[in-house]
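Below is a structure I'd like to ask you about.
All protein chains but one are shown in place.
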Amino acid sequence: MSSGTATRGGLVERAARRTVLFVAALGLAAVAWELYKAIGPEQGGDIFGWRIIPKTNDRVMPHVWEMLAEFGDPAIGSGDQKVWSVLLGYSWFTFRMALAGLVVGTAIGVGLAVFMARLRVVERGLLPYLVISQTIPLIALAPQVTVIRGTLGLPQWTSAVALAAFLSFFPITVSTLRGLQSVPKASLELMDSYAAGWWTTLVKLRFPSAIPYMVPGLKLAATAAVIGVIVTEITLGGLRGVGFATIDYSQKVTSQPASVYAAVFAAAALGLFMFGLVVLSEAFMMRNRPRETT
Amino acid sequence: MKTSGWISSLVPPLAFGLAFLGVWELIVAVFDIAPFTLPAPSAIWSAFIERFDQVLEETLVTGTNALIGFVLGIVVGSLTGLLTVRFGVVESLLTPLAVAVNAIPIVVIVPILNNMLFGTTSQVPRRLMVMLIVYFVVFVNVSKGLRQVSPTHLELMRSYAATPTEILYKVRVPNAMGYLFTAMRIAAPLAVITAFVAEYFGGVQNGLATGVRNSLNGSKDVTWAYVIGASALGLTFYLVSSGLERLHGGKQTSG
Partner (left out) sequence: MTETSEQTGQAPVDHAVEVVTASMVFNEGGSARVAALDAVDLVVEPGDFVSLIGPSGCGKSTLLRLIANLLDPTSGEVRVNGKSAAQARLDQDYGMAFQKSGLFDWRTVAKNIELPLELKGWDKRRRAVRVSEMLELVKLPDRGANMPWELSGGQQQRIAIARALASHPPLLLMDEPFGALDEMTREHMQSELLQICAATDTTVVFVTHSIPEAVYLSDRVVVMSAGPGRITDTIDVDLGGARDEETREDDAFYKKITEVREALRGSEMATGARGIEDR
């Protein structure tokens, strides 16, 4: 892999640098936000008769500091509890379901990948449908899933976990399959020379060899799991997680407009948190492997 | 030899598909499942045929929104990407932002943007939302492709005393094309989903999502008929972008 910029410093330095840049980017976004708010039209505007200029009134576009301050304000309908505390509770709830969904999705994804790697026929037959399955909008699938769940008498959170698993299994399947199939021929010959069977070769060679390929899939799957749960919360109600908060607060928007944004930040933070967890486990799983320079 | 290759690629998917539909139909029949709970494939198919014109019309609405947003996102994303060649700081700032935006589910962004843009009388807000989502994907990939050029190539061009503009045209842009096509392949299904979600949360009462929403309380076979439309749309977008990527040079990076 070649890059136009040389990599400077070690792992910690690079992580620190990226964090600083991230904060700077957020700061810049905040500045741009305020700037636009200052000069933009309160009720939105038109260009060539198309209403594409967003509104800038305080209800729809709160000031950045209002959004930040919101975290410390008491949340409506939650007594004295502050917004950040309420959101933390919601985030924890969503996180648990997303994690469960990710685990289930990974199990399914890996299982499918192994099945397809073993039997070419299954790969050719199944893969197109797996691709198609991902074109089904989740919002349309959620009610169907929940109706079935209700008929089966399962608790509400199973819908969320199922939909999270549905979104997360696919990137894992694709990346794991690729990894299982990208084993150097010489290593396969080596295992052959040991008269090792297919399953032994899978455990001792293909699977460890596939782990670097699985990591990008796992990253996608982690964020997908969070999205799956949030969509379920939003479309089905009854689950008190971060997704629920965005809907709940958007209905209270006249009295506390900034709270919606607080909920959105929480949702984004959760997504990034899951991503970060995967990065950590990547560092652990690949600790003994040669460093790839990208 | 060639024809048997064709057959071996078509038969397994067909077989699997038919088997799946068969089992589904059987389960609904055997367990006597109500259409409200889970419609049978035959019911879905007849609902689809019955409403075909309508589904087609809505598909075109959603599809147009997705397409316009898609194209705009590509254009603006690429142009901003070009900026990053000259002003590296743009990339360092926008990319983390792209990561943050990507972390927010579309279902959360859409209602907020809807509030900001209201536009209950036009499709424009939906197209803008698609553009926004597509923009970030394209921008990140194009700027990467323009900037991450092999040092050997750069050295070579410098030995030819090439100007930055020449380097741009002869080395950076060709290098970035592959990344652009990958971004398109990733963004295409996203564009359809964003258009769908944008419709779901209100505004003008047309598009596939509206059809889905209006049928949710009734028989699910109508819902699925619309889902077929959405799925077909998403698949078309994906296949076209994938095809373009293969035509261009085929090296599919997993993005």
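Each chain carries a letter (A and B) given by its place in the written order, and its residues are counted from 1.
One rule holds for everything that comes next: contacts are C-beta pairs under 8 Å (C-beta built on N, C-alpha and C of every residue); 3 or more make two chains touch, one makes a residue touch a chain.
Being a predicted model, the structure only gives us computed values, none of them experimental.
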- Query: Where does the absent chain make contact, in terms of the chains shown?
  - Reply: A
- Message: Among A:Val12, A:Ile39, A:Leu152 or A:Ala195, exactly one should touch the missing chain; which is it?
- Response: A:Ala195
- Footprint left on chain A by the chain that the document does not show: 184, 186-187, 189-190, 192-196, 200, 204-205, 208-209, 211, 288-290
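By our rule, only the chains that are shown with their structure count from here on.
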- Mind checking the centre-to-centre distance between chain A and chain B? Centres are C-alpha means, answer in whole Å. 17
- Query: For the complex, which residues does chain B have touching chain A?
  - Reply: 8-9, 12-13, 15-17, 20, 33, 36-38, 92-97, 99-100, 102-109, 111-113, 115-119, 121-122, 124-125, 128, 147-152, 154, 189, 192-193, 196-197, 200, 209, 212, 216, 220, 223-224, 226-227, 230-231, 233-235, 238, 254
- Interfacial residue positions of chain A with respect to chain B in the complex: 2-5, 18, 21-22, 24-26, 28-29, 44, 50-52, 54-55, 60-61, 121-122, 124-126, 128-129, 131-132, 134-137, 139-141, 143-144, 147-148, 151, 174-175, 178, 216-217, 223, 226-227, 230-231, 234-235, 243, 246-247, 250, 253, 260-261, 263-264, 267-269, 271-272, 275
